[in-house]
Structure formats: C-alpha cells, structure tokens
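Please see the structure below; I have some questions.
Here the complex is missing a single protein chain, while all its other protein chains stay put.
This part shows subunit A:
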Amino acid sequence: MTLHAITVLGHDRPGIIAETTDKLAGLGLNLEDSTMTLLRGHFAMMLICEGSAADSEIEAALAPLTADGSLTVTVREVPTEHVEAAAGTSWVLSVHGGDRPGIVSAVVGVIARVGGNITDLTTRLAGDLYLLVAEVDLPAAADVGAVERDLAAVAADLGVGVTLRAAETDEL
C-alpha cells in the first residue's frame, strides 16, 4: 500500500468532487485526509489517499477531469508522516486590516522566528479588507508575551490589527 498526494485546481463547477472521488474509489483508493475550498472562485482540493494503484494509474483515471483544460491535476506518491505529539501550546492568530503587500510574510515571520508551527491557515481578500486566520502551535519554551509584543509591533508597522488567543478546548 502506498500514499498519494493529489491536487485538483481550476475552474469551479458542480460535480468535481463527485467525479474525482468516483475515479479514486474505482481504483480502490481510500481517501484519508482532504481539504477543499474556493480560492478567489477557483476550485482547490488537496487530498491524501492510500491504496495499491501507482501514480500513473491515478493520473490516467483522473485524465478526463483535465480534458477540457479547465482543471489541473497532480498526483505524487508521498511517504507516511509520523506526527509527533506536540509539547507546546495551541493558539489562534487573527490579522485583519487594509490590504497591502507583505502582511502574511511579516506576521508569520514572527511565528517562525520562535519555532512556532502553523497547522492551518486561511487568508481572504474582500474589497480592501485583508484577513488572515491561522492555527499556531508555539513551543513550550516560547515566551508568549514576547511573541504578542512582536506581533503587535509588526501589525503597527503594517497598520493592521492582530490578536493571538489560546485555542482552548472545553473537555466535556
């Protein structure tokens, strides 16, 4: 059994997921993790599936999706990743303000410098409003107060608002 990373990108229309997953099911592939959204109206899906089909077989099965040029498909075998249990803390980072170049790179640079890891990220632009929401893991040793101060300084330079709040889970 092998793992395959598949991306499908392009012009959105009803039925893309149904067609893609039907072809994958036909090859006996098991869909594991997947995510899909619309990016500026473009269909964008990434998924990891497991099975015994080769990349070339998967590409051939998905070829009809790309036939009219409206969608691009990539298929690549990937190794199994062993996710280590995180010892740090979980946070939700929100940034919003007037659109300008460099917001994302400046803000996530603060996180990267302390060894923080972003595990989920969405950015959106609507009119002049730019929005970033990220799930962030900070190492146990990180000085959260210092991270907040650095984020505030970067945000002030950019003229945007930033908040970092604990991603608390209510255990029920």
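Everything below uses one rule, namely that a contact is a pair of C-beta atoms (placed from the backbone, for glycine too) under 8 Å apart; a residue touches a chain by one contact, two chains touch by 3 or more; residues count from 1.
Everything that follows uses one rule, which is that contacts and distances are computed from a predicted model.
Undergrad: Could you check which of "Dihydroxyacetone kinase subunit L", "ABC transporter ATP-binding protein", "Peptide deformylase" or "Sulphur transport domain-containing protein" matches the UniProt name for the chain that's left out?
TA: From the listed options "Dihydroxyacetone kinase subunit L", "ABC transporter ATP-binding protein", "Peptide deformylase" or "Sulphur transport domain-containing protein", the omitted chain resolves to "Peptide deformylase".
Undergrad: Which listed residue, A:2, A:90 or A:163, touches the chain dropped from view?
TA: Looking across A:2, A:90 or A:163, the contact with the absent chain belongs to A:90.
Undergrad: Touching the hidden chain in the full complex, which residues of subunit A are there? Just list them.
TA: That gives, for subunit A, the contact residues 35, 37, 83, 85-87, 90, 119-120, 122, 135, 137, 167-172.
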